[in-house]
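Excluded from the complex is one protein chain; the other protein chains are retained at their positions.
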Amino acid sequence: MKKSLLALALMGAFSSAAFAQSSVVIYGTLDAGITKTTNSANTAILEGGRDNSKLGFRGQEDLGNGLKALFHLEIRYEVDTGNIERSTRPLFQGQSRVGLQGGFGTIRLGRALTALQETTTQFDPWSGMPNVAGFQTDMMVAGYRAAVPGSGSDPLGVSSTSGNRFANALWYNSPVVEGFQLNLNVGSKENNGLTSAIVGRGTAAAPQYPVGARAEAYPYSISATYMAPGNTPQYAVYVGSERNSTEVKWHSVGAYFRPMPALKLMATYGKQDLSHIRAINDTMKAWVLGANYTVGTGLIRAGYGQRDTDGEIKTKELSVGYEHNISPRTYIYLDLSQKKVPVATAPASMDMNQNHYALGIHHNF
Amino acid sequence: MKKSLLALALMGAFSSAAFAQSSVVIYGTLDAGITKTTNSANTAILEGGRDNSKLGFRGQEDLGNGLKALFHLEIRYEVDTGNIERSTRPLFQGQSRVGLQGGFGTIRLGRALTALQETTTQFDPWSGMPNVAGFQTDMMVAGYRAAVPGSGSDPLGVSSTSGNRFANALWYNSPVVEGFQLNLNVGSKENNGLTSAIVGRGTAAAPQYPVGARAEAYPYSISATYMAPGNTPQYAVYVGSERNSTEVKWHSVGAYFRPMPALKLMATYGKQDLSHIRAINDTMKAWVLGANYTVGTGLIRAGYGQRDTDGEIKTKELSVGYEHNISPRTYIYLDLSQKKVPVATAPASMDMNQNHYALGIHHNF
Partner (left out) sequence: MKKSLLALALMGAFSSAAFAQSSVVIYGTLDAGITKTTNSANTAILEGGRDNSKLGFRGQEDLGNGLKALFHLEIRYEVDTGNIERSTRPLFQGQSRVGLQGGFGTIRLGRALTALQETTTQFDPWSGMPNVAGFQTDMMVAGYRAAVPGSGSDPLGVSSTSGNRFANALWYNSPVVEGFQLNLNVGSKENNGLTSAIVGRGTAAAPQYPVGARAEAYPYSISATYMAPGNTPQYAVYVGSERNSTEVKWHSVGAYFRPMPALKLMATYGKQDLSHIRAINDTMKAWVLGANYTVGTGLIRAGYGQRDTDGEIKTKELSVGYEHNISPRTYIYLDLSQKKVPVATAPASMDMNQNHYALGIHHNF
């Protein structure tokens, strides 16, 4: 290694080179599969089937006395087309954050998953991977997501920019004390590019949040966690709350428990409060039960959840998945899921069943 | 190396770091030159003159028993402006693929050059580099390319996304057995963003492929190759066929031969069948002869080809080029080319001669 450091030092103008090479970690994920979702607008057959694909750069600098500077930049892309995620999302959609870590905890600035949504990924039977079979992006959040105007983490942003991230935000993670940790996250009042008005409790002529509107209150996201000791904790619990820039709130609580090392049982409950922007039907509730079971080099995932929306019949989802590890960084997976989705304007007999199948390969590097 | 692995292992949350660093290869190409093409809409003077510029990330994981997981992500960009290729193409326009390799061959999923077009690059006197002097993107494919509505590898995609790639596709390369190899490639029926209808055998009011149309048949690309033994084979032949999502077909056959190690002679013949979307003038044929000759640290490239399109006069192209290697990874080049392009609505006397000059530098890293 010395030799190349020397070579780099000789580069003259490139004085930070030697540091750079020792501190940047390049990592990523490619997930490609053959998927099919019935009764869905998504006609893609071959695509990233389960996890989002990533190419990331991260590093840290030791500042002495246990203090560190950290950064993290993560590109998200579609492996089937080579485009950035949804073709329109930010280049570093995964996250772009910089900050400091020390005895006081971790402080970071930038854009990333909200504190609460970062916490809940560990309580989703699909580990927060955003696919139809998983529960994180729809059921676990009690419908709190970009597809519902005014809902989701970034309602004043461009609609396609995802509903579980804060931009222009600050994160604080406390140190872990006797298993307890506190995670705080506050965004700015900045408008992130809202291009169609959110009528809310206003009128079409005078919408509650007009095009380009800014937040009236600071959005925030909080979670508190307790984890039993050990590398594979026997149990963990969390409680958290989030308020977005249209003052819609989402509250969530959950736990996991390992009756034996190979089995992880999970349960979460969430509630979304849309009363700031809706006069009626302003509450959504949801619960999810899940399990992960390790069999040899394989892992079975299973989950069942229900969402109850004021004025609508229930949404129900049942999923099972299997992943077969063919190496430490590569696995083949099969996901099956059935979702009963209410059709708003139709009687219950018209409810739509979506079946989802995915067979793919997941590779980390 | 051990030291930095240790350091990375200490990063805690970054548990895949140690693997990452050992497996990712960063590579690329910058090609910048001074070019001029007469009678052309392209007014650029300084630009990538010969090859496309790339920044790529690739790696593999050994799974034991000769099995490997592979990935490949390649950014394409314009070195003269800093933009991604054509400003509008996918970020990883070069390719984004993931797959497995073993005794059975190689299976990959994602987006890349079609199997046949990957094969033919070795039979183009310009090695498939997509410039005016080269033959791969127009003559060798017998006019099968994005500029002709309904033609090219991705006619149901955004028009600027290039005509020699499949997205949402699967590749299979057989093992090489006694010099023979089979390459199969099948795409999905997915629509890739077609924004203007392809009238084809329909009418303007009822086009054969309306905006957003999906393929009726699975697009595919096949090639079979035979190569003589050795690192610099004395000869090789291929035969291949491709059908795109509008069922336009392109058939191609070719060979190269080395009468002495420094000289490589090439010949290809191609035919495009547009009968599925055209009532008349549905056939294009083309042949190309080429040579590469090594002189000291230099390489001379030469080629001549003709394309014969039903109902039009012939297109003829003559090119010569020289590259002077100033190091293992860097060369300076000069390309000269003359192309006689038919003007569809004019008599033969009006045919347009395009002269192309390029002087540039090509650097690999």
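Per-chain numbering from 1; labels A and B assigned in written order.
In the analysis below, contacts are C-beta pairs under 8 Å (C-beta built on N, C-alpha and C of every residue); 3 or more make two chains touch, one makes a residue touch a chain.
Note that the structure is predicted; figures quoted are calculated from it, not measured.
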| item | value |
| --- | --- |
| Among A:Ser174, A:Ser188, A:Gln306 or A:Gln354, residue touching the chain not depicted | A:Ser188 |
| Contacts of chain B with the absent chain, listed as residue ranges | 1, 22, 25-28, 30-33, 43-47, 53, 55, 58, 60, 75, 77-84, 87, 91, 326-330, 360-361, 363-365 |
| Touch list for chain A against the chain that is not drawn | 1, 3-4, 7-8, 11, 14, 16-17, 19-21, 23-24, 26, 57, 59, 61-64, 67, 69, 71, 73, 90-100, 109-111, 167-170, 188-192, 214 |
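Operating definition for what follows: only the chains that are shown with their structure count from here on.
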| item | value |
| --- | --- |
| Geometric centre distance via CA averages, chain B-chain A, whole Å | 37 |
